[in-house]
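Mind having a look at this structure? Questions to follow.
A protein chain is absent from this complex, but the other protein chains hold their places.
Let's look at chain A:
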Amino acid sequence: MEIQSCVSILNEWDIVAARQLGRNVAKELGFGTVDQARITTAISELARNIYLYAGEGQLCIDRLNENGKAGLRIIALDKGPGIPDIRKVMEDGFSTSGGLGAGLPGVRRLMDDFNIDSNPGEGTDIRATKWLR
């Protein structure tokens, strides 16, 4: 069962709205303050990428419940230029050298599951999940 809520990302203030949404859901699900901070940091990074590189997109939060395990999934969607070389943006240090996808490897490490799908010219779909322990 998934319940989804979304925030449109058009400007920098929407990043705050996306964080707020993520934090509320994380709190409701019972995540501790440290995990809340990690989830919102991940949301910030993903929403910022949309704002900076795609111009506009959506950030959605799913509540997951699989086999009695509760979790939170961040979905970042955009129809921007896409990422030609995903392996490259998933390399450490790539973002600091001024490329696309700032901090994607960092987001992956903050979360439990991470999945990215992108086609040049079509956009990017990133999903990252954190499970409640």
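Remarks
Rule of thumb we're sticking to: a contact is a pair of C-beta atoms (placed from the backbone, for glycine too) under 8 Å apart; a residue touches a chain by one contact, two chains touch by 3 or more; residues count from 1.
Assume contacts and distances are computed from a predicted model.
Its record in UniProt calls the unshown chain "Phosphoserine phosphatase", which is the match among "Radical SAM protein", "B(O/a)3-type cytochrome-c oxidase subunit 1", "Phosphoserine phosphatase" or "Hydrophobic amino acid ABC transporter (HAAT) family, permease protein".
Although one chain is not drawn, the whole complex shows that of A:26, A:46 or A:110 it is A:110 that touches it.
Residue A:92 is the one among A:12, A:28 or A:92 that touches the chain not shown.
Counting over the whole complex, chain A has residues 32-34, 37-38, 40-41, 92-93, 103, 105-106, 109-110 touching the chain that is not drawn.
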